[in-house]
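Reading through the structure tokens given below for one structure.
Apart from one protein chain that is not included, each protein chain of the complex appears where it belongs.
The block that comes next holds chain A.
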Amino acid sequence: NRMKRAKAHHKPCSLKELEVTVSELGLGYTSDETVLFRYCSGTCDSSVRNYDLSLRNVRKMRKIKKEKVRARPCCRPLAYDDDISFLDAGNRYHTVNEVSAKECGCV
């Protein structure tokens, strides 16, 4: 089981999708309409740069103390899907943008 989890964890950064209701998006809208939510998931091990290694080391040597720094690349959307429009429970239409990812990458 742990092997499985570990294996899944090591998948490289890519686009995944899930069917969720608009309410489940947690954006404050109440609607039973189902939308396709695309998100980025996976690791970015192969995208580690000398920058990351150096930053880690400099931090380890306590040259950086109080600042918040991130010494590894992150799997994030590079582009977002088109707008999503839906009818809410009060029969009003809404359009929201940049809800769902279109393309992922390690940044």
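One rule holds for everything that comes next: a contact is a pair of C-beta atoms (placed from the backbone, for glycine too) under 8 Å apart; a residue touches a chain by one contact, two chains touch by 3 or more; residues count from 1.
Just so we're on the same page, contacts and distances are computed from a predicted model.
Engineer: Name the chain not shown, per its UniProt record: "Light-independent protochlorophyllide reductase subunit B", "Signal recognition particle 14 kDa protein", "GDNF family receptor alpha" or "tRNA (adenine(58)-N(1))-methyltransferase catalytic subunit TRMT61A"?
Structural biologist: From the listed options "Light-independent protochlorophyllide reductase subunit B", "Signal recognition particle 14 kDa protein", "GDNF family receptor alpha" or "tRNA (adenine(58)-N(1))-methyltransferase catalytic subunit TRMT61A", the omitted chain resolves to "GDNF family receptor alpha".
Engineer: Could you list which residues of chain A touch the chain missing from the display?
Structural biologist: Answer for chain A: residues 19, 32-36, 82-87, 91, 93-95 touch the chain left out.
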